[in-house]
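The structure appears below as structure tokens.
A single protein chain has been removed from this complex, and every other one stays in its place.
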């Protein structure tokens, strides 16, 4: 079985802070990580590898050369092969152009049964690349996958809904997007790390993929960032003073008087 | 000169840190409180090759280097001193001497399951009357046909009872002093080998520290490790490496206590401002940080020398001496800076201070380290 896992290197947005004076992002020391949902996607692929003998897992990412580091982490977790799609021409892509680029890579890999992706990346939170990739290579998709089973070519998954889940059956090839509830991602192993650092990472440029530069990157993106800004902080409220009893009584009275309760 | 970890070592730190944060730290308080051996953590460490870091891949290990090993023990100990010493005693004191001195058969039989983490290892040298003076061994080994008969007892054995493979020192010739000591590999369920009382300790309470009792315990002749009479050398070189493990444990405890203190002093307010804003406390913390960094350099240097095939006995002793004293210094200060809360079990620094103390004692007290260091410069 051939499995492709789409991953992305993202800044750990939990670690991002806003400079309280200038209102700008403080990026210093914000670590780059494997996108959390993508780690669940990779785990599910690796679990298949644990379970069956002939499973080959390829991780694919589009990103700058620095994404090499994250791909090595994926290898150190147990992936067989890593592909980095890197070219200045890919830069500034929206999800339309990104999915175009990844679709070209998937076509080049050609042989696959399942594609796992994370539901969404924590830097963009769009959840669009997975479905758009599935559309471009014309295979069915199931998003928000919280449980996965496979028998031969038949895949049965639970797809999370806001108030429950649905059980869906589909034949491979299929693209599935993983959520946190699907599994608990494994760690890298010490042995995996030493092996991963010796392994070659496959790097494909726009030329290697045979894509026209007008179909990828910023210029090909239908959506453009018109402007970006840091959200204005809300005005400071009242810090209640006094003993706990005094504070909670002031609060209760104030809420009542303003007819909030 | 390069003051930089390799990419592999950086990744090992990242991985063990996240493992320790998620799998080890949440158990630390309960493991300490109930004095329970964290078996579930041992199984997980095995899965990620943390119990065979420096063992070559062909023997089931991770094929990593000594610095990666030091980082592993450091990061585990940053979350939980108990977990750190389980890994250290297993790796440095049991897997290493078999890797270094074992025959091919011994390596296949014992090193492979140790490195894979399928079996836990321990090391028996100390006896009721032979602590720092290791030459005073009273455990004996007598050859009888194809078997050695072991008699005697060992105390304060880390991983005692939880380990399945023991490297044990015994006198094969009581007339020759240290040259009469030989090393043996003894399996847990060998008849005549029993586990004695479990110590009640001040710290690292989750780790099992027990007596080993040998009463006409018969082991195969081929379980002699290295040559007859070479046991003292096996023990001393093993302890040289073990000191890197304990130094790493001490370093991790110090780092953990320092980070707890930084967090606490930023949050805790007195006289209308956070503690961290008081210069007197800032100076204390500057001292703590400096000592921790200095300890780290000593520890990694010793580990690096060991990997590079250079002599490391003195460096390991210095690393252990300084890191252990740093751990105790930093943990004590950490408790002080936490004030009354620091003395309670509500905050982890109380546990860290108790855990830190042992690092000044086991695998050679601070005084022994000074003896080693002095001997090496005065020879």
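Lettered A and B in written order, each chain numbered from 1.
Assume contacts are C-beta pairs under 8 Å (C-beta built on N, C-alpha and C of every residue); 3 or more make two chains touch, one makes a residue touch a chain.
The rule is short, and it goes like this: contacts and distances are computed from a predicted model.
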| item | value |
| --- | --- |
| Missing subunit (named according to UniProt) among the choices "Response regulator", "Basic membrane protein A", "Maltose/maltodextrin transport system permease protein MalG" or "Electron transfer flavoprotein alpha subunit apoprotein" | "Electron transfer flavoprotein alpha subunit apoprotein" |
| Sole residue of A:58, A:141 or A:183 that reaches the chain not shown, by the stated touch rule | A:141 |
| Contact residue for the chain not shown (choose from A:47, A:91 or A:202) | A:91 |
| Touching residue (missing chain; options A:42, A:127, A:178 or A:193) | A:127 |
| Identified contact with the non-displayed chain, of A:29, A:152 or A:237 | A:237 |
| Residues belonging to chain B that touch the chain removed from view | 266-267, 269, 274 |
| Hidden partner interface residues of chain A, rising order | 11, 13-14, 16-18, 20, 22, 24-25, 27, 64, 86, 88, 90-92, 94-96, 99, 122-132, 134-136, 140-144, 156, 159-171, 180-181, 218-219, 221-231, 233-234, 236-240, 244-245, 247-249, 251-257, 260-261 |
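Here is the rule we go by: only the chains that are shown with their structure count from here on.
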| item | value |
| --- | --- |
| Residue numbers on chain A that touch chain B, as the complex places them | 72-73, 76, 186-197 |
| Residues of chain B defined as touching chain A within the complex | 7-8, 11-12, 14-15, 18-19, 47-50, 53, 57, 61-64, 68, 72 |
